[in-house]
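Below is a slice of the complex: some chains, not all, each in place.
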Amino acid sequence: MLEELKKEVYEANMLLPKYNLVTFTWGNVSGIDREKNLVVIKPSGVEYEELSPEKMVVVDLDGNVVEGDLKPSSDTATHCVLYKHFSNINGIVHTHSPWAVVFAQAGLEIPAAGTTHADTFYGPVPVTRAMKEEEVVTDYEKQTGDVIVETFTERSLDPDQIPAVLVNDHGPFTWGKSPLDAVHHAVVLEEVAKMTYHTIQLNPHRIDMDQYLLDKHFLRKHGKNAYYGQTK
Amino acid sequence: MLEELKKEVYEANMLLPKYNLVTFTWGNVSGIDREKNLVVIKPSGVEYEELSPEKMVVVDLDGNVVEGDLKPSSDTATHCVLYKHFSNINGIVHTHSPWAVVFAQAGLEIPAAGTTHADTFYGPVPVTRAMKEEEVVTDYEKQTGDVIVETFTERSLDPDQIPAVLVNDHGPFTWGKSPLDAVHHAVVLEEVAKMTYHTIQLNPHRIDMDQYLLDKHFLRKHGKNAYYGQTK
């Protein structure tokens, strides 16, 4: 079942090592079939070179395995929460890519410091609050999803316009219109985190870009007035 | 038309990923035929692996497409302004190469800190002032070119001796006697930005090199008394 989506999720997973976003098995990509409400996700702890489309695991939105011989990613419950609450997204990526992790470990959001950021993220990439002990001890992975949703809800952020988050002391999740789109956002996030880390070191007093420049760059690539690229 | 120049511009574009100057499609190279006043430039948002000489777009100096099925780079208007005002240049490169972007986001010029810089740039690489709201909202890409020209004019800088600029909160443009020469300058700029960033961290009180050392290194490679290399 879902052979096409399995192939798509498999190929998106294989892009993580290609773009140097993962060490060993530290990352996973999923995709969702919105009609069937089924999620396809990488199996837990399996090396990338051993993956194949057939090894992808199919789960329902409560994380129950529907098809597959392997255990799904230990982060499956987080993915499911995000699919339930962010209704436009069809792909999710989790990695421990180093520059994004640096901000997550520092407990700091990634400010919008220039047009490279603005081309993809319509404002700072937020960091969640630290998770509480009771959230970590019980249903940790589900509650990781909850604290991401809380971050977007309480700050009135639009997950379609800021398709990334840093989980405090942990690392990044990104998402998008497809698994491939989510990987694209993971690559941009890592590049932007690297650039902005060094900008802060070089000139900490001048980080936030002008709002009108942020508007211009995000909106020339997204929405009905976009004019970048060949489509539209 | 312009088959030779298309091939040259195509090959120069393909050097951007080779030298690790671009992520995805974040960069473009153009070249100009000064007799015909026509510019050949990369199409907008097309992946490098899908490029070919035939896909290059020909525009006039007002940015109107003269030949080609694809839309030209969204930065075309910036290139056109530079070709109009910097009369000796025949190639232009724009990238978001990370170390140059770090200085652009910090709003800081790259000081001339050593002979690696002086071999190519005859003085600091300037950063433009921040663009004003009205410059961003209307004719943004053309006005980006205008603010670059203003930077060189107001500071009496010679674009032939300093073939690079940082656009504030955005990134670098470089140029040269040919598209290939402009790529060469983009590579040097990125290397120099990396070195000088770390020099500033290590010893912020001692950055600017002696003027006579700057003179020596620039002039042993450029101008009528040059003696580096095999020609002359």
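A and B label the chains in the order they appear, each numbered from 1.
Note that contacts are C-beta pairs under 8 Å (C-beta built on N, C-alpha and C of every residue); 3 or more make two chains touch, one makes a residue touch a chain.
Everything quoted here is computed from the prediction, not taken from an experiment.
Asker: Looking at 2 placed copies, how big is the full complex in copies?
Answerer: Number of sequence copies in the full complex, not just those placed: 4.
Keep this in mind: only the chains that are shown with their structure count from here on.
Asker: Specify the angle of rotation obtained when superposing chain A on chain B by their C-alpha atoms, rounded to a multiple of 5 degrees.
Answerer: 90
Asker: Using CA atom averages as chain centres, what separation in Å is found between chain A and chain B?
Answerer: 33
Asker: Touching residues of chain A toward chain B in the complex: what are they?
Answerer: Answer in residue numbers: 113-116, 119, 184, 187-188, 191, 194-196, 198-199, 201-203, 206-207, 209-210, 212-213, 216, 220, 227-230.
Asker: Sort out for me which residues of chain B touch chain A in the complex.
Answerer: 23-24, 26, 43-46, 70-71, 74, 96, 98-99, 101-108, 130-131, 133, 136-137, 140, 169-171, 197, 200-201
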